[in-house]
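Mind looking over this structure? Questions follow.
Every protein chain but one is kept in place in this view of the complex.
Now for subunit A:
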Amino acid sequence: MSVAMPAQPGNRGALWRDLVAKALVALVSLAILFAAWVVYAVGQALFGACLVVVALAFFAIYGFRQFYFARFIFPGAVAVLLFILFPVLYTIYLGFTNYSSFNLLTFERAQNVLLSSRIIDEETRRPFALVAEGDQYRVFLPQGEGGLLSEPAPLDGEPASLAAEQVERAPQTTLEMRDVVALRDPLSRIEVTLPDQTLLRASGLREFAYVQPEYELVEDEKLRHVETGEILTPNHEIGFYVREDGSRVTPGWRVFIGTGNFERIFQSQGIRGPLIGIFIWTVGFAVGSTVLCFSLGLLLATILQWEHMRFRAVYRILLILPYAVPAFISILVFRGLFNQNFGEINLILNAIFGIRPAWFTDGFLARAMLLIVNVWLGYPYMMLLGMGFLQAVPQEQKKAAILEGAGALRVFFTITLPQILPPFLPLLLATFAFNFNNIVLILLLTTGGPDIPGTVIPAGQTDILGSFTFRMAFMDSGQQFGLAGAITLIIFLVVTIIAYANFIAMRRTQHGAVQ
């Protein structure tokens, strides 16, 4: 980034260089400000505000020499601000809104959707045909011997209003139905005015009809139904237009609903029940995975560190292999291997013990399967770290203990383990935090299933909080972004506690190991 290159001090002769640099800084700042305005215009006020801060900081930091040091940190800080800090805060903010598939739009757009909805006057339906004329088309509405023929229009998707005139004879060739189907979309955007000023629009693939707006705007953002005269009142508390009888009209819009989502979580039995179960399983899964991976990894590391062991390098490579293969591939492979009917694991179990466990439909087995797969995926990392830390344990202490008559197990638990546990602690906490949110494993292996019966929102027995939220927002239960944001806040609090504990552990051991 050439902007970051300041004019060199003491090089006053190159004044123009300084000027060019300053002009560039000003231009870039203005560009970011413009971007902020555009973002604000599409309804992302918060993100726009963030960009304004970025623009001002950019101008100050690259425009003035006293902030010279910050020039090096600025890019990293911006990346953190825009793509971690802001999205996390924004997700939590969304937890206080009703953002969902019913309340997807802004108020203006929801109102526009209602205003552009049309009702068809059934009486005026009449068939039509299309007549091609070079690149253009005419709409023909038969009437007795002849009919009404419109002006030509290109039908390129632009809205157009065409006047139609009486003609004596029907055109000789009209378009086939399948060509009309291909033009369906542009056709819906044109209107045809008859000589008596009636306005007709396409009301289907075969017919034109008199079409009028369903609603018209009256005072105070209210809408009036054109035919029935019913008044729709916007309710900004719930984000819907309501009819006179109190029923809601979709689409709604996004509004701030305060703690509504949290009340739903804690009061609705259909959400609270599964949520408690999911929380317990999330913690159990994360603790179980961490402890099992740690134990297995450390056991293997100890064996591999044993001085009498031969072929250590070969063993090491083979044992690392599960870590080296991309996780998404391994998880999908296990998904196939565990398949109840065609899976190779059940074939072997069936041949030896005559059983075919239902890995995906039995809650307990599904959880066991997740732990098995996760240990397979996670032990090599622990083994690699364990081998590093084990080398740091002084041999003399072990020898002394053995001379005193202590067994290998005793030596391990009284001398080795206490010495490697403190440096290991931050990494164990990081592994716990990782597994607490290990949604890739859950989504690719079980997708949360088997489902817990009687829930308001689809929840599975193997769902962890993260995958539950993910499914709520992006999968089967349909874009419940607000509720998902609220649950994210709960995860956020747990992760914060882990992160803080981890931070303390790192500071204490002076091992800022980064996972």
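In the analysis below, a contact is a pair of C-beta atoms (placed from the backbone, for glycine too) under 8 Å apart; a residue touches a chain by one contact, two chains touch by 3 or more; residues count from 1.
We adopt the following convention: contacts and distances are computed from a predicted model.
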item	value
Choices "Succinate dehydrogenase/fumarate reductase iron-sulfur subunit", "Sulfate adenylyltransferase subunit 2", "Maltose/maltodextrin transport system permease protein MalG" or "Quinol oxidase subunit 1" - which one is the UniProt name of the chain not shown	"Maltose/maltodextrin transport system permease protein MalG"
Of A:53, A:249 or A:495, the one touching the omitted chain in the full complex	A:495
Contact partner of the left-out chain, one of A:59, A:262, A:315 or A:412	A:315
Residue, one of A:274, A:460 or A:485, that touches the chain absent here	A:485
Contact with the hidden chain (one of A:94, A:110 or A:232)	A:94
Listed residues A:85, A:163 or A:417, member touching the removed chain	A:85
Positions on subunit A where the hidden chain makes contact	4-6, 8-9, 38-39, 42-44, 47, 68-73, 75-77, 79-80, 82-91, 94, 99, 300, 303, 306-309, 315, 317-330, 332-337, 339, 342, 344, 347, 376, 384-385, 388, 399, 402-403, 423, 430, 433-434, 437, 439-440, 443-444, 466, 469-470, 473-474, 481, 484-485, 488, 491-492, 495, 498-500, 502-503, 506, 510-515
